[in-house]
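One chain of protein is taken out of this complex; the other chains stay put.
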Amino acid sequence: MLRFVFTRLSLVVPTFIGITLLVFVLIRLIPGDPIETMAGERGIDPARLAQLRKDYGFDQPVLVQYGFYLSRLAHGDLGRSIVTHEPVIAEFQSLFPATVELSICAILFALCVGLPAGIIAAIRRNSIFDHGVMGISLTGYSMPIFWWGLLLILLFSVQLGWTPVSGRIAVQYYIEPVTGFLLIDTLLDGDVGAFRSALSHLILPTIVLGTVPLAVIARMTRSAMLEVLGEDYIRTARAKGLPPFRVIAIHALRNALIPVVTVIGLQVGVLFTGAILTETIFSWPGVGKWLIEGINRRDYPVLQGGTLLIGAIVMSVNLLVDLAYGLINPRIRYTR
Amino acid sequence: MNRSILLAAVCTAALLTSPAAFAKTLVFCSEGSPENFYPGINTTGTSFDGNEPIYNRIVEFERGGTQVVPGLAESWTISPDGTTYTFNLRKGVKWHTTKSFKPTRDFNADDVLFSIERQWKEDNPYFKVTSPNHSYFGDMAMPKLLKSVEKMDDYTIKVTLNQPEAPFLADLAMPFAAIQSKEYADAMLKAGTPEKIDQDPVGTGPFYLVQYQKDAVIRYKAFPQYWGGKAKIDDLVYAITPDSSVRWAKLQKGECDVMPYPNPADIDAIRNDPNVTVLEQPGLNIGYLAFNTQKKPFDDVRVRKALSMAIDKKAIIDAVYLSTGIAAKNPIPPSMWSYNDAVKDDPYDPEAAKKLLADAGFPNGLETDLWAMPVQRPYNPNAKRIAELMQADLAKIGVKAEIKSFEWGEYRKRLQAGEHQMGMFGWTGDNGDPDNFLHTLLGCASAQSGGSNIAKFCYKPFDDLVMKAKTVSDQSERAKLYGEAQVVFKEQAPWFTIAHAVQLKPVRKRVVDFKLSPFGRHVFYGVDVKD
Partner (left out) sequence: MSVENIQPPIAVAQPDTPPSPSLEFWQDFRKNAGAVAGLVVIAVLILLALSADIVAPHSPVLTNNAAFLKPPFWQQSGSLAYPLGTDAIGRDILSRLIHGARLSLLIGIAVVALSVIAGTILGLIAGFFRGVTEIAIMRLMDITLTLPSLLLAIVIVAILGPGLMNAMLAVAIVLLPHYVRIARAAVISEVSKDYVIAAKVAGAGRFRLMFKEVLPNCAAPLIVQATLGISTAILDAAALGFLGLGAQPPLPEWGTMLADAREFVLRAWWVVTLPGLAILITVLAFNLLGDGLRDALDPKLKR
């Protein structure tokens, strides 16, 4: 086991350095220049442009810039945004909780609906319910979520007026961020109205972001359950006369959950792709929207730092899932 | 049982902490996050709006106008040769008190000196703090203009210029000239966190910053000791809402009181809402399609005229600007003095256009490119959509136009280098002078590569007129010259003039006395709300 952990960890460092190099080079290949982009119709005097490029270090060869970048990175410095001049890490910290809150809600939503649906579909295999769940989940899996979000806004916010159109909380509530998660902060503050406001703002984005994971989880749960239900020990348990609920809840579900949990862990990257689109549609103040803006403004430090941090997070989650999986299922340790 | 006790406790706490019911709050649905809280390095209107409540300048623009009025300077004298300005500063002006700073003294001449030198003198410890790019200070040519800035006593500042410059006072009323506290700056420098003064701002303005959450909200509270008297509203909230349709939905629901930049498609619905007034004002701008007059086939005025007649301007206004724009026939907006209303626009006439094109030697049409900027601009809500309309119109006279676009910074650079055949662009005026349009955008001086004359239009009769107008001081004389220049412009057709965008501001009826700024800024001091 230790050896497995060690080999797995030893891959992390080169991968991370690889990411920094890839991201750095890719971003420097983007045409356009942040200073030119900010200048507007008036343009900028060539002498001042040259001076500013020098101040920002853009006049150096890319590899030299990369070297400086790595050495600062080693000290935990991701640089400052060229537009706001705030440290990239501070901006990330202030926006990341919003993305995490939304993602967690989306995953919980996907689990709460997807797991039971998948289980019941497996038990009542080939029933109308099964076909319905499979049909709906494949539709969800095929959904262009940027369109889905617009439809939901059109229906629930504009036509019915049930949910707010965008944002995280109604402006009249003044909540000092403690954790950055508004659902928690409003409760800490003891403001029920603010809590309800935050909750109502979360509903549509949660559904939109949760749709694809929901479909994946329902399908995965169903097929894992079917596999487990066909195993000898389940048939033995049934033959022994154990009540069907006990067989399913205790014997089948526990074993079927392993691949499902793995899939959830591996959905983190997918979830972030969804978050970029969801945040754009709902004006959700998270990191996805921030990165899109970073690209439009050619804000290199934001793009680099943001992509790097996201990559590092996805990598760590994948690593944890891998390790956990190796712990549960010893076979995997040797096949890699 | 336990749960209901908890619930009761939570509810009681909620009742106790609910905000005071009588505070007057105004919510502004702003379109984006400010860059930071130091206007000296800001470049966008969004950022200037975010800083407007916090800071003062030594002189200000009157609310809703372009007149320069006293600000932190009560009065000033200008020497007869126009190079020396002496400002008498206001006494008893208080600085904001924030979490990171408790002021011990009132505003004085040191603060003015600091705020100018911070942008001007490279040896000032704050010159490079946050950013060395003091964009507007440079754009307004301050480094070349300023000779010296001296403190005469605690409440007198003397500014000496290298040459007389009439717009100098107006420049000092611009957002970049905001006054920051030297005492705060010194304290932060000592603490080793100089950039804090641009993040937790301290100003002398009518509101102080309470909270800023990027991409979400900015909160201000009225500053009770404001030298001009406490603001009529108690709380000012900027709800950051990038999507224009969403801003409208929020305004409709009463979630905000004022919104900028409405979506043209929603204007009809907005006007029909009984709770909303739409304030409007023609903007100081022009959106146009420039023909590159130094490239074939657009070096031939007949081709330029033919294409101008082939494009259905009304359809562009109807489909893209809707009621947020008025058709343009001259290169300057109608609200500007010297506007020549006698000029007749080219009629929309595809048949005549076809004939003219044949006369010019293109009986079978021609091929060209058509550049459209990738971003929304104040004078052009959707360049790509306009390009599609133009493309379809031009196809009808046999002109095959290929739509091209580049990243915005790149786009401007390439246009100014003259790489295009036809390209859309535009301009927003700085100071309301026709010279700022006619000479800057169409004179020979700026027609060289890299200049802002993107039609590369250098026509002697036109250039003579605008050059002469520069040297004449009598305004009616100048107006006559500019009027003639507009006639020449129309004959030569270096641009297909598209439209002047109108500044539209939907405001809820509970808002009292909100005034449109000709510069497109949003000022909330002096505004009240009724319930």
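A and B are the chain letters, set down in written order, and residue numbers restart from 1 in every chain.
Assume contacts are C-beta pairs under 8 Å (C-beta built on N, C-alpha and C of every residue); 3 or more make two chains touch, one makes a residue touch a chain.
Worth saying up front: this structure is predicted, and the values here are computed from it rather than measured.
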item: Shown chains that the omitted chain touches within the full complex; value: A, B
item: Residue among A:Leu277, A:Val302 or A:Val321 touching the omitted chain; value: A:Leu277
item: Touching residue (missing chain; options A:Leu150, A:Leu188, A:Ala249 or A:Leu320); value: A:Leu150
item: Selected from A:Leu9, A:Leu138 or A:Ile250 as touching the chain missing from the view; value: A:Leu138
item: Touching residue (missing chain; options B:Arg385, B:Arg414, B:Lys468 or B:Lys515); value: B:Arg385
item: Option from B:Thr193, B:Gln281 or B:Ser405 whose C-beta touches the chain left out; value: B:Ser405
item: Options B:Val59, B:Leu172, B:Met188 or B:Ala249, residue touching the unrepresented chain; value: B:Ala249
item: Touch list for chain A against the chain that is not drawn; value: 11, 14-15, 18-19, 22-23, 26-27, 29-31, 135, 138-139, 141-144, 146-148, 150-151, 153-154, 158, 226, 230-232, 269-270, 272-273, 276-277, 280, 291-292, 295, 303, 307, 310-311, 314-315, 318
item: Missing-chain contacts mapped onto chain B; value: 244-245, 248-249, 263-266, 269, 312, 314-315, 318-320, 374, 384-385, 387-389, 391-393, 403, 405-407
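Just so it is clear, only the chains that are shown with their structure count from here on.
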item: Residue ranges of chain B touching chain A (in the complex, touch as defined); value: 10-11, 13-14, 17-19, 25, 27, 33, 35-36, 41, 43, 128, 130-133, 135, 138-139, 195, 198-199, 210-211, 213-217, 219, 237, 239-243, 246, 249-250, 253, 255-256, 377, 406-410, 412-413, 416, 425-428, 450, 452
item: Residues of chain A that touch chain B when the two form their complex; value: 31-43, 45-46, 48, 52, 55, 83-86, 91, 94-95, 157-158, 161, 164-168, 170-172, 174, 176-177, 187, 189-193, 283, 285, 289-290, 298
